[in-house]
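The complex appears here without one of its protein chains, the remainder shown in place.
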Amino acid sequence: MRVSILITIAWLFLATMLPATHVSHAAEVKGEEHAVLTAAPSVPPLITRKHSTKVIVELEVRERVGTIAEGVEYTFWTFGGTVPGRFIRVREGDQVEFHLKNHPDNKVPHNIDLHAVTGPGGGATSSFTPPGHESIFSFAALNPGLYVYHCATAPVGMHIANGMYGLILVDSKKGLPKVDREYYVMQGDFYTVGSNGDTGLQTFSMEKALREDAEYVVFNGSVGALTGDHALQAEVGETVRLYVGNGGPNLVSSFHVIGEIFDEVRIEAGDAINRNVQTTLVPAGGAAIVDFKVDVPGTFILVDHSIFRAFNKGALGMLKVTGKPNTAVYSGQQDQRIYLPEGGAVQTTPEPAPKPKLAANKAERIEMGRGAYQTNCVACHQADGQGIAGAFPPLAKSDYLNADVNRAIDTVLSGLQGEITVNGEPYNNVMPSLGLSDEKIANILTYVLNSWDNDGGEVSPAQVSKRRKK
Amino acid sequence: MIREACIIVAMFSIAACGGSSEHEHSAHDHADMPAAAPTGHSIFHLGSKWMTHGNDEVRLNALAGKAHVIAMVYSSCEVACPRIIADMHEIKDKASIDPSELGFVLVSIDPDRDTPDHLAKFAERTGLDESAWTLLTSQDDNVRELAAVLGVRYRRVSETDFAHSNIISLINTDGEVVHQQMGLGSASDEMVSAIHSLIHGA
Partner (left out) sequence: MKLLSAGWLILGTLSAFGAGAASREMSEIPGGVYRPQYGTKDEQVEVESFVLDNYAVTNADYLEFVTENPRWRKSQTPQIFADAAYLKHWIADLDPGPDSGPEGMSPVTNVSWFAARAYCRWSGSRLPTLAEWEFAARASESKPDAIGDVDFRQRILDWYAKPAKPPLPKVTDGFINVYGVTGLHGLVWEWVSDWNSVLLTGESRVDAGLERQLFCAGASAGSADPSDYAAFLRFAMRASLQADYAVGNLGFRCAKDRSPN
């Protein structure tokens, strides 16, 4: 019964959205093939056939923990196991049979809205699928172009913020001009409860997402996904095409390649071609196709030219061009830093992630402690350290805390259980050991001691380390 | 409580609860009743009791032996339900199948107000022909269960109104859902051809 209903829905979907054209399309469609899906930055091979066909796309949604920056983990919701989702390539006029599978271990339902679909919800209504199930629907690829797809399940913002987007390319019947290299680059913004660089498994912060205050802005799903060994490659004299998408959820990208001029940009991935472009806007939920010829060797930096995102939040990639220098085109010293007025630290060391930074003074310690407190303590001791009566003792104006700082360090180091009295109230509960670094414990406790009417003071990592060895 | 018992017992043997519904057999005496337990996907597994607008008490297996087009509505609905019923009329006219082979069923999602009497008046007022149409009402819990099986979602949104999905289902003689038409005013060709292939063979 379920299968027949699904097919019915698919049919309905087709029938309602393509009243006239569907029939004529169906007549031309010859044969059947399974789509080759690729993870970024790879793009599926060029389609060489000259006729329309039925293309079967099988895409599996996985919710999985991955790395967003060195030492920082995040639970990504993915189309195909990666962020961005698998690149799908079909040809104008193809009939696409889409299978969306939601892995049984997943927690939440998902669907897919493909901007390449002409029809209600772009497929979302027909593909709403709980874990352990699969939806099938069909659509005709009517309009050529490069399109974003994404999940549209409530809360949409959260699904997209967790990485549920990718690109589908509908090659036009005559195809784009041939190039030597094609790459898939997609930007996304991420909202973690911890601050940028806070290590460990980070969860999604709806507060920050609502404020559009991203901790990470990255290409291809993580800081460093396109740098160092993962840099894009090309050789002098080659033509390069970037399929650039932006999943958002919030930020519009000012896409720029430092030291290159885009020979051609298909603006918003539509038919209009703009030439000699320095920076092109890629809207959230939109795309662009940029072509350029690489004339000189060197490392070219891909950025979102909203520049703090690039150098502080991760929106930075590399294109490494090898080959003979061409002094006629570029005659300076062969040093890419000349293009980098921001100062070379990040660019010259292909360091994938910022190392967790250390506090230089008490003020910084307090500031960093504030963030770490939010991540590690707030669930129990609450935002203003007030605790929860009967369950979690207050850290605000806590006599227990202020009486003995070493005891407080021990508490955070190893946890605490058994009866204690805080501000005259008895507590008999368990505080787990949280496995934090010396630096982090020092920061948190310094922050706590200097907040909410506590007695002040500073805890140093050395002091924590000493207690740890005891 | 009786109803609950029936549902559970029905899992063991449909006869345990089905025995009391003699008149159903006479109502459809031409039909070959399923001799054994219902098929895996049959809605006849539901043992709930219903009242028709003719004030007869029936179980869903009263629908056995004949195909049915079925939808869930409520009689005081002003927007969607008249259109569902209009869609069903369209299906009925286009399919043009004798009422002895294809029945039309409206199930109320508002049992509080849709008493058998109320439904009878509704049928008369809207000109639903007795030989083809059956209107059913029951208790909330039974309605919820049937809705679950038919994939219908509904919710009371005010004293008088419900939000509900608009789904018309085709059920074969064994009580299996074989086709569904979703949304109001959808093209009925699919449904009509499903009916034809069901009744005349493919």
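Labels A and B are assigned to the chains in the order they are written; within every chain, residues are numbered from 1.
In this section, a residue touches a chain if its C-beta (ideal position, glycine included) is under 8 Å from a C-beta of that chain, and two chains touch if they have at least 3 such contacts.
Only a predicted model underlies this, so the values are computations on that prediction, with no experimental measurement involved.
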The omitted chain touches A, B
Which residue of A:Q95, A:T129, A:S222 or A:N376 touches the chain not shown here:
A:T129
With the missing chain put back, one of B:V58, B:C77 or B:L128 would touch it. Which one?
B:C77
For chain A, which residues lie in contact with the unshown chain of the complex?
1-2, 63-65, 75, 104-109, 111, 113, 120-121, 124-125, 127-133, 152-158, 162, 193, 201, 203-207, 210, 378-379, 382-383, 388-391
Across the whole complex, the chain not displayed is touched by chain B residues 1-2, 4-9, 11-12, 16-17, 38, 40-43, 45, 77, 79-81, 141, 144-145, 147-149, 151-155, 157-158, 161-166, 182-184
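The definition used in the following text is that only the chains that are shown with their structure count from here on.
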Between chain A and chain B, centroid-to-centroid distance (C-alpha), Å:
49
